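With one protein chain withheld, the remaining protein chains of the complex are depicted in position.
So that you can tell them apart, the chains are marked A, B, C, D and E in the order they are listed, and the count of residues begins at 1 in each.
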């Protein structure tokens, strides 16, 4: 923890002064274009992966990058999504899963969660993803981690569609949904294609094109 | 959004290769020492502020850096805290609020939240913070934003103590709690001191000392 | 009510004897192919509209033909859908809304529901449908009853997809979803087409074709 | 399912034209006298059994003809009952169970429901019926299906009494409750007598009398 | 508060020694015959009113002597009733309301509860009592305090019947329910008679008879 505290000192002495103008401008308000929902996993740094600056991504993180479907019972995700869409007016929502996810491993073997009652309950929101894989493969075991991770991203996109603010903006094309899986060991990002129910890599070519188009 | 996608291309081409060994090592598992709970606000980059690397902070983010008190009803925060403490064995938990927080502004004027039913409900978990300020000041208005932000951090620490896994580790000194408020425009971090119910800045001296001690 | 009781006498004396064999066979079990979800409205008789016999439709009815999205909290719809799909193995699920629906009128003017707290809360599950219409039309008023009725059917199909048993069977094509709106005054049935987000009548031609194909 | 679709064609071509006037009149509103609550079971056709026409019965159906007791948490039954009594002003409420009910079988052997978490939870609303039989018989097994089915109808009547709108109308005699069990194989309907806690058949004589009185 | 602490000293010095044997015997376990449910109101002392000794009454108290109806959601009352009936085997359950009850006054004027969200919600469990009075009297106002207090006791008895453990014992006559209203200013106790839906005083004669019979 001392390391973290001294990191702040370093930030204040070495980093902040260089970006002081930018931070001062940000002090008055935020206008993020993207709501980025990802796992709490310590190995994921959304700003690093997307090479974005403070002010660009409104970020929600929990174990398993779960989006509970809308209900009248409020939770942190439901409230924060409402805020992002209805108040901040984000135009894109990314649900980003990742390789080696502890939550997905738990979803695959609920019997391992006996002493973790809340984790077990929370992963109830991933149950449909597991059942899809079970139906497709005939069974579900540790080998199906990647499938379940992908299906979970697809499921959470479905859940997003049940939230009133999201549904309204989707109906008029004012919001777009994106499902990603980030591979920690390779840096690769897979993108979910809904019509085909499949994940495909953002190829270098595509990315370069986008990169160029942006330039 | 194109900007974000091209950022990934840049990350993969320019950043990942330089840290490839580190990422490959991380691919097999995480051992974060710190659970870092902060607001979803786009202007907060925990890794930047603490100058930490992937793998160091297990990060939970929602509107208002709220920790609902423990109950038998599971939510994303409750489940993720259980996972962080009981499975990952984090030894420090930071609740980090910030200046100009939209959630805190909402907590101050619930009448502005009529069309945001879930945000309003979610901020029910901040109500005790507002009531404390109302009791102390005689009323609550926009001017009390900083007070409510600080009291909210203090309240969420109280909520953390009601979670079984946290309470158990606190009783034996295996976990420590920290309450911070980050100032977006100045880079300053205030630290909550529970006995005196007050916030004080991490002064340069202290930070330098810690920084030196670490070196 | 006397009319209803004497109807039973009539049923027992005049109707049952003619179908006694069929009823005796049904006494041992059911194997419905279709889960039919519709409004509690007294003017809808699913068996009459579809000209089906006892044993063909597993029927769930509530005000507004609502399907709450899946959550760990159980309700009658969630439990009954689980039973229909996982135990009975239905292969088709129809959500059937209707013209002049009192629940949809309530969803359009929540201020009229002040003295009906539970109806108001229940229609929270239709809120996304109202918000879609508001976003599309710029406002929402009594004129938009048909739009909201259609969007509500579309929304409840989305909710169905969040239920684990349904999601699993959808992924392998073992279950199909259908969204209908029944017009009480004309007998017409509109069918929801998801790709185009539009409703179109089951035309006589189509129906005749199906009817012929079946013969 | 083709059979169901072609049934609609048949309905539109052969049935609707004969009743067109009646349907057109119904198109403008409903005034049902009876709220009819029954199981989703495909073998039960309330209109057939009671020989009633569209517009006469407001019908709620779920697995087990369950009426959760009133609570501040809203569900489909609670909301629909409120609507039926407070808005439509029904004067009779029938809870109609039936022979060979899958839900009652599940209530009798909860261990069979391990893979059906929501069904199991939902049948928590029938637990008092099972406990009554256990207390009376010393144990509960498959043989007690009829007893549990009857007790369940009695219990759901008790639950109805906890709903504010129902309680209010009961206190002034404006609503009457009826508990029935329908026998699929014989067409018989048993009626629950609260003072004696017993079920007795609607005898032909009684029915004939009512039938005559009505004529 | 000093008064309360010094009261303990007085109890230990003057009262306990006289009953030491009895207390020592009680130290090993309890076998209360009666579950006594009453309001938290400071003016009600169940032991004083019933002239009973420690060990005789298992006592549950909350604002309004409310018994939420049974549901799968657990609360303190539901759990404690389960414990009293299933573990301790109490044979009588008394619900005891009282004159000048603040909770009943709140139930009569919910508009006075705006700043007391939890009290308002809790009194949702008394809503049926208020609606009964409204239906009977045509309106509800402060004058109807006694009626609402009586109806509330009657309603909570209904709620008790929905609890599985209670229902089971009621069915076999092993538990009896009693509804009382205690008048603070006169010491009178009214008893609810269910068949006639009315309250009548325990007259001196009756009480004397019971008192004599007991002697």
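By definition in this document, a residue touches a chain if its C-beta (ideal position, glycine included) is under 8 Å from a C-beta of that chain, and two chains touch if they have at least 3 such contacts.
Predicted, not measured: the structure shown is a model, and the values here were computed from it.
For the omitted chain, the shown partners it touches in the full complex are B, E. Across A:74, A:99 or A:156, the single residue that touches the chain missing here is A:74.
Only one of the listed residues, B:91, B:158 or B:186, touches the absent chain: B:158. Where subunit B meets the omitted chain, the residues involved are 68-73, 121, 124-125, 127-132, 134-136, 151, 155, 158-159, 161-172, 174, 197. By the touch criterion stated above, the residues of subunit E touching the omitted chain are 1-13, 15-16, 20, 23-24, 26-30, 32-34, 40-45, 47-52, 54-63, 66, 68, 74-80, 82-84, 86-87, 91-92, 94, 99-100, 102-103, 115-119, 121-123, 176, 178, 183-189, 202, 204, 207-208, 210-211, 213-214.
One rule holds for everything that comes next: only the chains that are shown with their structure count from here on.
Between the contact lists of subunit C and subunit E, the overlap consists of D.
Superposition of subunit C on subunit D using C-alpha atoms only gives a rotation of 180 degrees, nearest 5.
With each centre defined as the average position of its C-alpha atoms, the distance from subunit A to subunit E rounds to 51 Å. Residues of subunit C in contact with at least two other chains: 68, 72, 74, 121. Contact between chains, per the stated criterion, is found for A-B, A-C, C-D, D-E.
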